[in-house]
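Missing here is one protein chain; the remaining ones are kept as they sit in the complex.
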Amino acid sequence: MIVLLRRSLDGPELRAAAARLTTWAEERGARLRGFGPGWDACAELEWCDGDEEAGAAELRRDPAVEAVLTARRPCHHVAAAGREPLQVAVGPARFGGGQASAIAGPCSVEDLDSLLALARRLRKAGATALRGGAYKPRTSPYSFQGLGEPGLEILAEVSRRTGLPVVTEVLDPRDVARVAEHADVLQIGSRSMASTALLKEAGAAGRPVLLKRGMSATLSEFLFAAEYVARSGCEEILLCERGLRHFDPAVRNLLDLTAVPALKRETHLPVLVDPSHGTGDAALVPAMMAAAAAAGADGFLVEVHPRPACALSDPEQALDPAAFAAALHRAASVLVACGRRLARPEAADPAFAPS
Amino acid sequence: MIVLLRRSLDGPELRAAAARLTTWAEERGARLRGFGPGWDACAELEWCDGDEEAGAAELRRDPAVEAVLTARRPCHHVAAAGREPLQVAVGPARFGGGQASAIAGPCSVEDLDSLLALARRLRKAGATALRGGAYKPRTSPYSFQGLGEPGLEILAEVSRRTGLPVVTEVLDPRDVARVAEHADVLQIGSRSMASTALLKEAGAAGRPVLLKRGMSATLSEFLFAAEYVARSGCEEILLCERGLRHFDPAVRNLLDLTAVPALKRETHLPVLVDPSHGTGDAALVPAMMAAAAAAGADGFLVEVHPRPACALSDPEQALDPAAFAAALHRAASVLVACGRRLARPEAADPAFAPS
Amino acid sequence: MIVLLRRSLDGPELRAAAARLTTWAEERGARLRGFGPGWDACAELEWCDGDEEAGAAELRRDPAVEAVLTARRPCHHVAAAGREPLQVAVGPARFGGGQASAIAGPCSVEDLDSLLALARRLRKAGATALRGGAYKPRTSPYSFQGLGEPGLEILAEVSRRTGLPVVTEVLDPRDVARVAEHADVLQIGSRSMASTALLKEAGAAGRPVLLKRGMSATLSEFLFAAEYVARSGCEEILLCERGLRHFDPAVRNLLDLTAVPALKRETHLPVLVDPSHGTGDAALVPAMMAAAAAAGADGFLVEVHPRPACALSDPEQALDPAAFAAALHRAASVLVACGRRLARPEAADPAFAPS
Partner (left out) sequence: MIVLLRRSLDGPELRAAAARLTTWAEERGARLRGFGPGWDACAELEWCDGDEEAGAAELRRDPAVEAVLTARRPCHHVAAAGREPLQVAVGPARFGGGQASAIAGPCSVEDLDSLLALARRLRKAGATALRGGAYKPRTSPYSFQGLGEPGLEILAEVSRRTGLPVVTEVLDPRDVARVAEHADVLQIGSRSMASTALLKEAGAAGRPVLLKRGMSATLSEFLFAAEYVARSGCEEILLCERGLRHFDPAVRNLLDLTAVPALKRETHLPVLVDPSHGTGDAALVPAMMAAAAAAGADGFLVEVHPRPACALSDPEQALDPAAFAAALHRAASVLVACGRRLARPEAADPAFAPS
């Protein structure tokens, strides 16, 4: 059992709460751990016997206690319990609350002109947000690592001119402030899902965070990673399934669409799907976008490149703009068949009007 | 490179073909293996150098040669190459060719009255075939192993009275004839996908075969298993994705919906999805049925039980009939959004008119 | 909770026991299932509340009851509980009880002369049993399927002349009697581990059974498969770890050596390791044989071929005889360092004296 104290408590209040909690625990034969270094205003009560849920209910009445977590409900900020499903709005994009949006763009930002031309085609095709990597997580140190800050500037300029908000990945906690300055949504990639330093820094940056599932993370671990982000102050978190590591060389990753309804039982956060990394194969992307829509996904993260074969990274998984338009059209029909709809670009925030 | 000879060849024709092939191989420095015991009218040519595809094209012109298989196209009977997608029709059910059908029923056959009552509700809900296990593959020898032959008789009786064709599993090559007598479609389960003796026997039984993917089979292995069935004479094979073994205890199996479009690139056979075993969790089945429809599935294999909590096996994954009707309705809408449709029961073969 | 009745009970005794059990269950609010078709002299008691272990202890005193199984102890015949580790002796080979043996030979039997020559070299190198496939489980129907019965005869002849007992795979329940006639140990392969029809037939054949773990089987499923074999009458079962399916193309299978000590906590049966399939790479076999010895393995199943590159199947994983001799020597030193030893060929049963 984990007891979270309100973070608004000052020193004396915290000490008083700790004393109350200690007495309470001792009276019930429970072992208290926490509050000191390495614990962040929370305590673990090792429960020996007696009814844990009843004890939790009692503790929840203490005014210093923000939440009491048990095995059945191990997260606080990202748990569905008693909350409406959240809609996250960024510029014209809407994720959740009956609407879904497509975030589209190239794997890597390469240059301003081609990104601008592409972004205009994406907007016309129905995308309501732009993705593109300025910092790229690459397996080999000798692969293209992204343009870095110049890439961020290109993204920001394209956003200004097209009205599409920008989603881009941050890899290093030291880059968070710089990325947050240029991007509308901070992306935490699959390989960083367990990097708690990065999760905390991104959560405190004042931007929505798109968090991708680790390539062999359980749903429980995925939600805990989101809890790290939320605990640092970010309420608008977009979860994104992107395929799991698996054994069949026929398909690069194994897209776990069951994660969509399974996550939605546990959390009020929107759940997106990345069918591009999720399959690693452009020919399979349209079917999996449609399937994601039917499974309940609140958005799609799709790699699109003007000439996929020439992309600097992941050439085999990018759609060309025409194929993207057709795939999004099909997914939109499926959304309607399921009683939801694709967010309309014209509903945009004036701040995101293309210049 | 594998050379398949026509199976209609008689002894002297076979010997002559073998001699021609041997000479041909020797002239090209290839090593010939095959034709003797352990090879079934086929030969392996170990290619040393030179253009394999060109050699294959040459051999395909020999009148004794049925097919030449290369790494790029390793299957013959189940390969898509040059074929229209196949529609398999069984009673009112249609799998493929723009239509999809639901095969529904309990995990195990328990008794006639309850199965009959259930089948009538399933038919009303839109199911066009009935599933139910008479022989059950169970992990423990002390779990219920199915009713055996009496179970088959119950299935056949329910089929006669409702007009729903029956799909049921066969586990033992020695039971194939008996099961084929009572069932309309023979099911080969996930644990038997690699049992070549069973695949061959089922392929020769004169019934369509529903073949489930092994719980850690690659798509290539799955297609080769179907090739065993086809090589024994069966042309109407229904492939069925049913979830893979994986690491997350939150969900029993990992449903691989990408397998649907990925298989359809390689084969003309219909591809079905079993969202019940595929998730192991009734609450997730409706979303995954809809997702399967959007991914291109030609049918659904769904566990339905009048009172799921009382089922003799797999109680947590069965829908009740009302939940099934709602889920099928949603999947039908998705099919329409994707330009296909659910097969209509009224289109039934008179042989399947309920009595 | 599963209640196993003694299989020696006659009809009236069985009915009386069932009546007693029913009454007992009803008095404790438990739901009884079983005894009818589909249950094999066992019953499942669905326990509503109260102390399951105490109930089990009570039932174990009923003279008709052979065993009562609970979640903590789900197997009966293969469970370690209260038993000494078993030593299985076959000809000169000893598996368990402080000794280990190597079963070596080619993947497939090809012809008498080369097998005989090989077997003599293997015996000299320290092998005390011969392996070789007459029936081969192959992914493609167009790969070499083994010589079948002539292969069995070759194996039997080589055994007579070298004194090495023969271990060979059986794939089809209809072949069990024929294989048991020629072989000393029946092997059930990885792909057949879940084929209950085959497990039951092999268990009744009067020969020790070597059971390989399925390529994605849990240890619990592996032990239940052994329980099927044991329940059919076979007491001498050799479990064999042979590598799991996994995601890294660098190594064909993922050898799970932890399975050795983990299985030995649960069962008194000997545990062998197959480093050849377990790695799929001859260069890695010697290190993994040594590691298996250190982990506690009671035997090794090793592919050896006189000229590995020319083997009809699995050429890349076979050792040549000299490499096998060196690897076995290293493994033998490790066994001694761990207080055990390699079984000596000279200790052979006279029935296995080479002729």
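For the reader, a short list of remarks on this structure follows.
Order of writing sets the chain letters: A, B and C. Residues in each chain are counted from 1.
Basically, contacts are C-beta pairs under 8 Å (C-beta built on N, C-alpha and C of every residue); 3 or more make two chains touch, one makes a residue touch a chain.
Keep in mind that what you see is a predicted model, and the values were worked out from it rather than measured.
Among B:Pro63, B:Gly82, B:Pro249 or B:Gly339, only B:Pro249 touches the chain that is left out of the view.
Shown as candidates are A:Ala17, A:Cys42 or A:Val251; the residue that touches the absent chain is A:Cys42. Taking the complete complex into account, C:Ser216 is the one of C:Thr128, C:Ser190, C:Ser216 or C:Gln317 that touches the chain left out. Only one of the listed residues, A:Arg245, A:His268 or A:His329, touches the absent chain: A:Arg245.
Of the residues in chain C, those that touch the hidden partner chain are 216, 218-220, 244, 246-251, 254-262, 265, 278-279, 281, 283-284, 287-288, 290-296, 330, 333-334, 336-338. Summarising the interface, chain B meets the missing chain with residues 245-247, 249. Residues of chain A that touch the chain left out of the display are 2, 4, 33-34, 37-40, 42, 44, 69, 74, 108, 136-148, 150-151, 171-174, 191-192, 194-198, 215-216, 220-221, 224, 227-228, 231, 245, 312.
Assume only the chains that are shown with their structure count from here on.
Centroids of chain B and chain C (each the mean of its C-alpha atoms) stand 30 Å apart. Per-chain Cα centroids separate chain A from chain C by 47 Å.
Taking each chain's centre as the average of its CA atoms, chain A and chain B sit 38 Å apart.
Within chain C, the positions touching two or more other chains are listed as 245.
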